[in-house]
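With one protein chain withheld, the remaining protein chains of the complex are depicted in position.
Let's look at subunit A:
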Amino acid sequence: MTLTVDLHHRFGDFTLDAEFEAPAGVTALFGRSGSGKSSVVNAVAGLLRPDRGRITLEDRVLLDTALGVMQPPHRRRMGYVFQDARLFPHLTVRQNLLYGRWFAPGRQGADPARIVALLGLDALLDRRPGTLSGGERQRVAIGRAILSNPRLLLMDEPLAALDEARKAEILPYLERLRDALGLPILYVSHSVAEVARLATTVVLMEAGRVLAAGPADAVMADARLAPALGLREAGALLSVRLVAQEADGLSRMETAGGPLWLPGVAAGPGSRLRLRILAQDVILATERPRGLSALNILSATVEQIHPGEGPGALVRLRVGDEVLLSRITKRSLLALDLQPGRPVFAILKTVAIAQENVGNRLLP
């Protein structure tokens, strides 16, 4: 299932001019507030009629202004999870969940009992939306969208209205859904951490335009895009394989640049993990350092150097098939005489696990 989007729309002095493709998996529409992400999602859902545009899902034309085609929202079967849950206050949680099912009789869709279990909604079924917490409401909204048996799931910052604790509560559910349902998801967010954790494809938007689009690890590691992603948040995603649990409590991972150790990862040997490594947590050395407490040192090759406007520079490193970003000063850049093609050692100060069991996600 591939969603293709090509939109042109003006609101006052803001111009939306977006074109991208979203393949199967989670496509994150990423960008600052006001970059036009929500307008894109509303146009895909049919809630916004753009001045010009064409939207197709596989071979179905949802919108083609040149041909005068505009499918109304209720025919598109897009499960839309809004930022502000939008549950129906006069219906119970159960009735909310089954609302969409009512309009899709006879269709084979997700089994309600399974979705209720996946989202942990059993205890809430007979309650009314007014008595639910923010996190519970959002879980019900996600379940309601899925049970309408959609072709595509649209999520417009479903976690933005929640505090960190609630986000942490819902993210695992989203991961489980992504892995269990195999439904294409268009996910709007302005949080790099969320995108790193969920996305397979990233569409980076700025001021109504698509700045970059492509596989998540490639976009996230593109040094030129660092300013748009936010310098503090710049970083790369590294896929690794857990090879052994060692006696001192560390788990050994295998990468193309050498082994990595992380404290007690709760996964079996052979499982694939996705690590997020921030550029500011990577130190470069031209020789393998000795007498250093840091355990995780990878051998890499300098691929690209992107000097920023300030005293810093972003260096893109190649580690086998994958990339790492390192943020260093221009002074160090000169002192170490770094050039594209030069072998270096990357010392990782901090390594965070972005995703567990990446392998599941790649199944169709």
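In the analysis below, a residue touches a chain if its C-beta (ideal position, glycine included) is under 8 Å from a C-beta of that chain, and two chains touch if they have at least 3 such contacts; residues count from 1.
Operating definition for what follows: contacts and distances are computed from a predicted model.
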| item | value |
| --- | --- |
| Identity of the absent chain, which is to be given by its UniProt protein name, from "histidine kinase", "3-oxoacyl-ACP synthase", "phosphoenolpyruvate--glycerone phosphotransferase" or "Molybdenum transport system permease" | "Molybdenum transport system permease" |
| Option from A:Gly100, A:Gly235 or A:Gly257 whose C-beta touches the chain left out | A:Gly100 |
| Touching the absent chain when the full complex is considered, from A:Gly36, A:Pro129, A:Gly208 or A:Gly257 | A:Pro129 |
| Identified contact with the non-displayed chain, of A:His9, A:Arg144, A:Arg166 or A:Arg197 | A:Arg144 |
| Among A:Val5, A:Val26, A:Met78 or A:Val351, residue touching the chain not depicted | A:Met78 |
| Subunit A, residues in touch with the chain not shown (by the definition above) | 45-47, 72-74, 76-80, 82, 84, 86-90, 99-100, 102-104, 128-131, 144-145, 148, 154 |
